[in-house]
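Dumping the structure here so I can ask a few things about it.
A single protein chain has been omitted from the complex, and every remaining protein chain is retained in its original position.
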Amino acid sequence: MRAVVLNCTLKKSPDQSNTDLLAQVVIDELTEKDVEVTSFRLADHEIPPGVVTDLGGGDEWPNIHRLLLDAEILVFATPTWVGRPSSLAQRALERMDAMISETDDQDRPVAYNRVAGVVVTGNEDGAHHVISEICGGLGDIGYTIPGQAWTYWNRGPGPGPSYSETDEGHEWSENTGRTMAANLHAVALALAERPIPA
Amino acid sequence: MRAVVLNCTLKKSPDQSNTDLLAQVVIDELTEKDVEVTSFRLADHEIPPGVVTDLGGGDEWPNIHRLLLDAEILVFATPTWVGRPSSLAQRALERMDAMISETDDQDRPVAYNRVAGVVVTGNEDGAHHVISEICGGLGDIGYTIPGQAWTYWNRGPGPGPSYSETDEGHEWSENTGRTMAANLHAVALALAERPIPA
Amino acid sequence: MRAVVLNCTLKKSPDQSNTDLLAQVVIDELTEKDVEVTSFRLADHEIPPGVVTDLGGGDEWPNIHRLLLDAEILVFATPTWVGRPSSLAQRALERMDAMISETDDQDRPVAYNRVAGVVVTGNEDGAHHVISEICGGLGDIGYTIPGQAWTYWNRGPGPGPSYSETDEGHEWSENTGRTMAANLHAVALALAERPIPA
Partner (left out) sequence: MRAVVLNCTLKKSPDQSNTDLLAQVVIDELTEKDVEVTSFRLADHEIPPGVVTDLGGGDEWPNIHRLLLDAEILVFATPTWVGRPSSLAQRALERMDAMISETDDQDRPVAYNRVAGVVVTGNEDGAHHVISEICGGLGDIGYTIPGQAWTYWNRGPGPGPSYSETDEGHEWSENTGRTMAANLHAVALALAERPIPA
């Protein structure tokens, strides 16, 4: 079983990404369950705006698209900016929009029988909204969203420390992340054994 | 297999509900697949505000709560008002909030291994947002949301006819509703055979 | 100058409302500026579902509607449930939907030249989303939303104490509430002196 992590932080490597830190808990738990995990930081790649799979001319999305189709599990990880998913998270959804009309060899939308979950960090507020936005988009595209397949960390009200700057609340976010990994894995297995038919 | 339909129209019976008309397509398709469907109009019942399962004193929610726990499938159907889910849709989510801490005999949240989808009508705009809001809430509670488990009808921009007042767009909404029913049924079956473990 | 506070807590009086506690900061600041403030807890009133101003038969909304039309300032105060505005907040928006087509003696929508702001409490996350939802609805109806006309309190990640159970973060929320009151008052004055014309 394979998983892809799309980290939608605004920071390029090697800058530390808070979202990366929390996503790592989910990655570790998936790896523990023998899932092979590939992780991407969108900010490190050239992904121009558009709603088709290959825009040509140096577009690096086609490679990510191929990995999405190889993976049963998608972990969508994003910071919260102005209370909303990052511009790179929306960029990914836009590029995935093309998948709505791509079908597999049994004529099912390519995202069918794949599962997705969401990891969110931020220093204030907005995680549940970000989760709803992204799961809403992924459900349109055809991904199944297992129950409680998300984790988050923030610390309101108002401005405050980032995830990496404090330990407050980490335990809850990490435990919730391990549950998320377990639920993604269990529902992916169920759909592998008994897929949504054509 | 059993399904419950929560119709969150603001209208009491016997007034015609547009949401009911579109939900019926989903009900028919589920029935075709031998799913036993029970349908509720929340406006016909006494459901006071609160976040516990039984508020006492004539509260009719406990009966609906019991049916939710007997059903593998939930169809959440709501009109769009001021671009958002109806107050009765939010009322239902609030009452279901108690389910987050209710567990089954294997100590799993009671909503685990159940699936949910959304039917939306409105005369203008807002369906994808309503779907995201409700799926976000139901995912918190533990429901699994199959890919493309929704249908909707509206007709923007600006004010216009209701669903029952025109035939425009019905075919798309009905076909999408039948796909929704098939996806709900398939994922419910997959989870029945191979449930998310304790 | 007059203001109305709609408190959309799910609790009836005399139960303590966290939302009330934070709204009081805004009320005090408005009173300091010689604004006459009337406060309502929707849960204490009979407000049936619907989208017209008077549903008859004991409907208590018409009285609130009258006060809204007498007030230049609206403070919309709500708890966060399942990450979203309360069912009573949505109930109020639905009843205010009728105001979209009500006009004043110069044929302007009745909400024109009135301002609104939002107070949110919750024990986890979701305030910015609740603010966006309510401001979005009120902007449809015709209210002007001054910059930074909101305050909130929550304390994520995960479940935790309510506003009344801790002092953490209160100072920020209270200062932000005083700024909100000042901005509501300033923009209401500007529109009183130079109203949006017919």
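Every chain is named by a letter (A, B and C) in the order it is written, and numbering of its residues begins at 1.
Everything below uses one rule, namely that a contact is a pair of C-beta atoms (placed from the backbone, for glycine too) under 8 Å apart; a residue touches a chain by one contact, two chains touch by 3 or more.
Given the structure is predicted, the values throughout are model-derived calculations rather than measurements.
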item	value
Among C:Thr19, C:Asn123 or C:Thr144, the residue in touch with the chain that has been omitted	C:Thr144
Hidden partner chain, residues of chain A it touches	10, 43, 49-51, 81-88, 90-91, 93-94, 96-97, 133, 136-137, 140-141
Residue numbers in chain B that touch the chain omitted from display	83, 124-129, 132, 152-158, 169, 172-173, 176
Absent-chain interface as seen on chain C, which is shown	109, 111-112, 114, 128-129, 131-133, 135-137, 139-150, 182-183, 186-187, 189-191, 193-197
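As a working rule, only the chains that are shown with their structure count from here on.
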item	value
For chain A paired with chain C, centre-to-centre distance based on mean C-alpha positions, whole Å	35
Two or more partner chains touched - positions in chain C	83
